[in-house]
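For reference, the structure discussed in these notes is given below.
The complex appears here without one of its protein chains, the remainder shown in place.
Let's turn to chain A:
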């Protein structure tokens, strides 16, 4: 620490200020090098010296560690002294503790010492004791209770200083219990003959009443006489007391639920009693104004500004929502507003308070205009402090007015608004100038005010200013400003074009910082607009993307989304001529048509940047898939091939999301082209709905499927924000926030989190924890349809194990309403709980809701397991889309066969990087001629194995091989921690009911390949 700072601690604090303000009154500079306090009793002297020594020692410390050591040593000494009851040093020790406390060291061990000192008969000790109590103890400290008795005694003391100390302690620390005990004594002091005690009693009372609000009513009468007090000290405290009481009373009033009519007038005995005092208060204020010079209370030529401010505050509380009281104070407010001297800070403080009061009470119009003009004068002031409060107050006033007008749509409100608000608008340029102030406090305030100033007529000018400021402001504020601009634009935009234009400009400036909802709102606005405007936006965004350095993530998101959706519009020229070109307005706008290859190139370039964020990459994939569809008929084959290659490039990506999208979009594109994925060894079984796809060798994809795939890549339907918001409200609570609520990313993660519990986990597990789903259908190979799973039957959930069962797939579990949040980047809101699986990001509901539920859906990937019987858990790490049969690695281990029930385990390794982990899918095969009911399988494992079991897909095992059966399975995930040394072993216990008889069977299963499981 620099002890040689230019300003030495010895230099007088007030010197410069005093010479500046009041040269004559500056006392001669005394040198404090010899630090001897002017008056100190001998006893205190030794003590102070000791404290001084400690302070000197601490000051001499060069490092923080040294300081800690000194304090630790001293603390130890004090503790010893406390333990040994060294009475003579008690007050000295407490004084030292105060110092240590200030430095931030623990001092709790001294709390009891304070209590002892308070009880001391010696005043200096008592005084230090009280001080220690105020500083060292918290209101919650248990020892505080012990003080109640001492306080009571001291309150009864004849010595005014002793009683004063007690009142001070009560005022600062009293708890509810203490307040109840001590209120009678405090109240007695309100009528004390000495103003010294009256003023302290007032504030002590304020504390007691805050702690025990129920006592408020009994007390109001005392106030009247106090208001006639001569002493300003008493007056200022009693006015503050009244303010407190009003606040307490109002809180009480509303808490007791007495018809919580919004903010309006309320009627309570206390308030009514105080309202009668308004004339007294007004007289008091008027007296202050006309008092002339009184040396006792003069501050810069104004008599007692502190009291004036407090009086105005109290009047504000009383006059709000009360016409009569407001009328009574009207004159005096006008007097204060016109007569107060503004050359000094004290005068401005009063004016500031007065303006606030005028705006808050039901004052006359003329007065309000006067108030706004005072603020206008403040705004022009050179002193930043004054400008700060002016901006602050203006913002408050405007907020007040706008809501006030909303509440009561009568003419008076309109007139008021017009006069005061138009007065405000006159200061608009001044406010905007404040945005350029070097002081951040001022800028923040100005910004706040500008948000309030915006209306239909000035929105364009002010938004332009806001955008300018957005460029200059610190990064951390940008996100907030973006959100505010969005709100402003949303509310007052004169035209769609301007709105979209502004938002895109904003994204080019602060796309890096802006919140996701700003991005998705922009996208929503674009999608909701006219075709012409969409073309304009897309062109503009393409240009912005081309110019950007790739860091404006928000811009990239929106831009890439738009290019994907409306990429076809980029292929033609665009020009726009504004109907009337205003002065300074923008002239005609035109964009050149782009070549498909160029568009693709731009997006590709963005995606291949090293710094490209993952979410942008994901959207870029969607964009490629969509562009492939958009350009199918216009672009060269080379471009289309490139697009396909780009989509498929990420099939092996390390990012799950990218891999998933890549595979899925690849499959969608194949479907459109009519290519059916080849299958191996199709397990042909009847579809449960009897609509089997007709066995294996189908080589072409039906038209329905192709149409559905096209539909999936078509433009997203326009999102109706209102509808979405309404829906969102309806089910808020059901959904974890950040799921469907999160406009941009909802679809990705939310469903997993919010979905219907077990079933979803099942699903995830079947596919090896969200592995790329397309792998499995390829192997199941049946060109049947994704069977609509009956929503209620959990056991059928694995039916969903189709194409899209990726983490984002909506599962029709009873309480999984996750589809379609306000997520334009994922899927649009679903209108029916469509059982068929929709695609995820950017795809429309794969089948239009019009399709009757239960009808064959589609076969986008050329296959989907209608019957999950051979659910072959897939090897997941190696994405094997479409071609490779995945069952190769699955090992089947027989469990047992008993009374017609055969249990087999299909074993796979879900994670290649974690060999210890295996997934066992128990398959239940019923070889009897009647279904087995009440199946219950229990599995025990050795200690070195951890196991997690999912519920079985069904507890009823139908006859295997029957016409409409599917296998019942149960998934067990095990982790063999001793893999390589010990083998997996299972102990099984199955119970079921076969033909009316209950069967139980126990077996051991150890047939797992050694060393692998």
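Everything below uses one rule, namely that a contact is a pair of C-beta atoms (placed from the backbone, for glycine too) under 8 Å apart; a residue touches a chain by one contact, two chains touch by 3 or more; residues count from 1.
The rule is simple: contacts and distances are computed from a predicted model.
J.: Suppose you had to identify the omitted chain by its UniProt name; would it be "Transcription initiation factor IIA subunit 2", "AP complex subunit sigma", "Coatomer subunit zeta" or "UDP-N-acetylglucosamine transferase subunit ALG14"?
T.: Missing chain, UniProt protein name: "AP complex subunit sigma".
J.: Which one touches the absent chain: A:93, A:150 or A:237?
T.: Within the whole complex, the residue contacting the unshown chain is A:237.
J.: Among A:306, A:451 or A:574, exactly one should touch the missing chain; which is it?
T.: Missing-chain contact among the listed residues: A:306.
J.: Considering the whole complex, which of A:71, A:98, A:470 or A:957 touches the chain not shown?
T.: Final answer for the missing-chain contact: A:98.
J.: May I ask which residue of A:150, A:179 or A:348 touches the chain that does not appear here?
T.: In the complete complex, the chain left out is touched by residue A:348.
J.: On chain A, where is the contact patch with the chain that was removed from view?
T.: So the residues of chain A touching the unseen chain are 1-2, 5, 7-18, 27-30, 32, 35, 37-41, 44, 48, 51-52, 55, 95, 98-99, 102-104, 106, 121-124, 127-128, 131, 134-135, 138-140, 159, 161, 164, 168, 171-172, 196, 199-200, 203-204, 206-207, 231-233, 236-237, 240, 243-244, 247, 251, 254-255, 260-263, 296-297, 299, 304-306, 309-310, 313, 316, 320, 345-346, 348-349, 352-353, 360, 383-389, 392, 396, 399-400, 403, 438-442, 444.
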